[in-house]
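Every protein chain except one is present and positioned as in the full complex.
Letters A, B and C mark the chains in the order given here, with residues in each chain numbered from 1 onward.
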């Protein structure tokens, strides 16, 4: 990995670990892996300065397949792990990856509060509207009338979770939607997301060919958003509340300053702390 | 409690348990307790058919002070407790009560998903923008520059959580804001909330006189919302995104059907289940 | 050569349909009158990796795989490699492999096992719409001596939805397989005695646990999916509505445990199912159910830990957290099924106990019990039903100022009102409280309620069910959960050779049963403890809870490698004079 250790002239494939993914043949996550490595190579960040953080799920296997630092944590806590890392190590490029279940079901609270906190990191969610890893249950983004969910045989009957709207309402600073069917477009968006200060959410429609084979059609249904990204939350909200979830591209670019407590000592000798206790 | 067992002619005070609240003199929660008992008496629901469910916090002590059924659970889980109860016992009037920390910090994920699920219950949040019970830390609704928070001495520096916007974006069916300074108005709103089908959120600005004494001024700052409640999420969103958090009244009334799986047996003998296993 | 049971391993690459073939073979064996078990093993791939079906059939009920396999069939030469550790062979074992498309993966251990190349892919091509796994089905049926008729009955049932052509193709393949198998070495399996339809069941431990739950009275379930517990939930999701019950898929385990506590507070017997990581998230709220005295059942289908560990494999290492994972002094019930079918009884009993004592019960099943499919005798329905002590309307305790929800009383179990009951209003509380349920920080109230909560559980009459005890002698094997199967088979073999050994399979792990245990240990001089754990969790639990007499030996190892009867026999060899198997 000699030249992987210098940030120069790195090809996309050099960001791959070489470990064979467990994904089903045809899974959208393969393409997302490609987009991510392309993006990193596009940015020419040395792999040792990147950390990919995830929870549990098919999509959450991502870190293992990259040659960067990685953390495959527990289910639903990727953003908390990533926040701790970023606050402690502002010098690193921190990217969280995962699925709709990991991020919006069990991980929903960290999603809310990470958007609020707005640390300078990127969150790539491979949304397949299902729990793939556990073999096909409905996820928060699943449509209410999907009757193949193994725990919801007559459909969930409940309002799908709208990740981008919630992200906006909570304070995320960059919001984009991509489709795994467009590997290069997704790569470009990831580059923008990483470059944009603060918390960037990239939702990638990434088909689960095993439990949601109909999602193969997404590539036909998605289309670039008709308008440019806005920085006005109210306008962005109106758009997101009306869009059918199939417009791709950057939808919101805010300008809130990222959360980053500065880490500079105010005293040079820790013994000074003893003073307050002395009688 | 003889006539408490029949739903007729019950006065507000008959909904009180008589246990002395632990609250500080002047705490806004006293008034909310009053509003709640007035509302119940207004609706003339027999106390045995009401269940007040809460988590942990000063505000979460509420159930103990009522003569209804109650559950004082663990921190952050009131809505999960309440959902289980309501789904299992649709015949009961279920009301969750709590604070901004209990509901929006540790309880944030249940808040999101209960709004989505939309069970027919009412959630009263006594928002004082602080953790009272643990003696004065910032909560999700605290303004970023409040420097008295004991764990955030230089302010949280992060975007306040907007409960009503998130509720709307997640699918809550009734959204209102009240001020504890208006006991009768709050009582009337609670009555409406209970009557409205689905999940009703009532945010009550309820001062913590001990750790946020400046909140005593809320009574001067709040004002009735200038417009009628809307049933159009997009319009409601625009309003909520712009309002300063001091407009009171019912702000949104949706018409999504509540979540309530029906509980009617399809078979009369449980032994029929054995059949699928027989060779 | 003839054996009293036959062990067959089937492997193939992803999509080759080995599981279908295995299941059909198992069902056919059942139809024919045999007992059997089948377990699945697969690589990390979600779909499309190598997979193996491990079968064993016999004319005696089975609870364990054998020490070695008689017959291995590989649909693809490359597919055997990853399973060698799980498929021990003997010199007289036979390997049938389709060598077409690759060299046979060389990593098989050195045995004289005979290898036969059978071109099943080629044979399947010859049949319109034919598939190699159906050829294999025919071959195996013939080799182990199953009548073609029994196979066809299964095909009819399985494929009727798929239409006549599919059925035809499969029947044809099976026939081809039968023909091809004629010149293969035949295994005379156990004698075939036909049994009337319906006398045998085909069921997994996870389905059994679900059945036990609803038989016990559970009508509300909230859960979040997790391997290997998901099948319990899938079964309940379709079965509960039939009974007027409901399963709610919750947003996480914190929600599921609290939803069932809420539903139970409302009077509905409630359960959730999960595995280690989910249980860990639930412990805070299980403590709430202890303190507020609201009954719930938490079924933990254990897998390899720590952390995410090996999600699809078996281990018995959630014993620590189940027994001691709650903060504070929090007495509760912990049970474990002692066999696959016992998942019905133990889960049903757990519901009964939880409701009777208004306390949480944790049931520790495991991946091996849960995901094994077995052909068993139709299990009896036991009378245990959820029965919660509820005050009669108008009972004295309801008169007077307030109802004493947490009245101490004689047994520690205080009648519990259900919302809707007039005059019975109270606030259930996780705060320490008075008998009336008012919060209290006084030592006297704390002590009184701690005594109440522990007395009601230690003083309860559990009868004989606390453990399965059989055999005699001064040597005892103590074990639990899925380890019971291989131990039972080992002891059966040893006893057949005259060894005198006692077995104790503990079903009720908490509370402890000091009197019952000392009675069981009466006269014991040597103890072998068997558990699937690296840190000896079960042994350490026994040390803390009981005085173990005489020489104590521990046979423990982590998952996923299952115990084999022969290994247990080795452990006991010097205690009962040489390997008797």
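As a convention for this text, contacts are C-beta pairs under 8 Å (C-beta built on N, C-alpha and C of every residue); 3 or more make two chains touch, one makes a residue touch a chain.
None of the values given here were measured: they were computed from a predicted structure.
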Determine which of the presented chains are touched by the chain that is not presented, and list them.
A, B, C
Check the options C:17, C:138, C:295 or C:309 and report the residue that touches the missing chain.
C:309
Looking at B:10, B:40, B:74 or B:250, which makes contact with the chain not pictured?
B:74
Touching the hidden chain, out of C:63, C:284, C:342 or C:355, is C:284
What subunit B residues would touch the chain not displayed?
22-25, 27, 56, 58, 72, 74-76, 105-106, 108, 131-135, 137-138, 140, 149-153, 156, 210
In the full complex, which residues of subunit A touch the absent chain?
1, 4-6, 17, 19, 22, 46-49, 51-53, 56, 61, 63-64, 67-74, 76-77, 80-89, 91-92, 109-110, 112-113, 261, 263-267, 270-274, 277-279
Interface residues of subunit C (partner: the chain not displayed):
43-44, 85, 276-277, 279-281, 283-284, 287-288, 290-292, 304-313, 315, 317-318, 320-321, 323-331, 429-432, 439, 441-443, 446-447, 450-451, 454, 533-535, 537, 540-541, 543-545, 557-561
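What we mean here is this: only the chains that are shown with their structure count from here on.
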Could you grab the centroid distance between subunit A and subunit C? Build each centroid from C-alpha atoms only and quote it in angstrom.
37
Rounded to the nearest whole Å, what is the centre-to-centre distance of subunit A and subunit B, using the mean of the C-alpha atoms as each centre?
32
Provide the C-alpha centroid distance between subunit B and subunit C, rounded to the nearest whole angstrom.
42
Where subunit C touches two or more other chains at once, by residue number:
251-252
So which bits of subunit A are touching at least two other chains?
105-106, 108, 140
